[in-house]
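What follows is a structure written as structure tokens; I'll ask about it next.
Shown here: the complex without one of its protein chains, the others still in place.
The block that comes next holds chain A.
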Amino acid sequence: MVKHSTFSDVFNFTWNQVAIGLWQRYPNVYSKHVLSEDVISRKIINGKLHTKRLFTKTNPMPKAGEKFITARNVYIIEESIVDPKDKTFVTYTRNVGMQKYVTIEEKCFYQPDITDKSLTVCNRWAFISSSFFGLGRVIQTFCTQRFKQNVKKSMKGLNETMDKLFNPEANQHNECRKEKFKEKAKAAVEKAKIKTSKQMC
């Protein structure tokens, strides 16, 4: 039983800013479920930065699964490759342990928008699977919903981090700037959708 989800998001920040922000995104007001973050390994290979990070996150389960699954936290590994020359930041995230119940793996591609270099597009797909006897469908549906909510929180959290780093006046609610960005983001998402199919292999 496998469920795929795909998403596209646009950030009103350059690729360099997003790359800097991705390392500093936690903690933020939307990341209460993230308990710890550690760099496990880091090396430069042919100019590309390869990093492995480990996160501890809280692990709510559907009611039906609570009596079988008692682990309160889940460990998540994020592998990433940054290529500053081609301006790509790719992350691959997966859960460690708990795979007996559910497997959630996600790949994200952060790249500058094709036509507007002041924007960065994030294309992601997720693979969610549970074959847990009798509850596979329930767990998979629950985890897919939770995953979607967490993607939204993650995007808000990353935006908050980048606002603090690069745009401290953003807290003053510049509505005009927001409206202008909304229009640009909508157009960029449409373009990203077309491009996504080419990248996902």
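Following the convention adopted for this analysis, a residue touches a chain if its C-beta (ideal position, glycine included) is under 8 Å from a C-beta of that chain, and two chains touch if they have at least 3 such contacts; residues count from 1.
Everything that follows uses one rule, which is that contacts and distances are computed from a predicted model.
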Protein that the absent chain corresponds to, by UniProt name, given "Signal peptidase complex subunit 3", "DNA replication complex GINS protein SLD5", "Protein ROOT INITIATION DEFECTIVE 3" or "TP53 regulated inhibitor of apoptosis 1": "TP53 regulated inhibitor of apoptosis 1"
Of A:Thr56, A:Ser131 or A:Asn167, the one touching the omitted chain in the full complex: A:Thr56
Contact partner of the left-out chain, one of A:Val90, A:Val138 or A:Met155: A:Val90
Interface with the undisplayed chain - residues on chain A: 4-6, 16, 19-20, 23-24, 26-27, 34-42, 44, 47, 49, 52, 54, 56, 75, 77, 79-81, 84, 90-92, 94, 96-97, 103, 105, 107, 125, 127, 197, 200-201
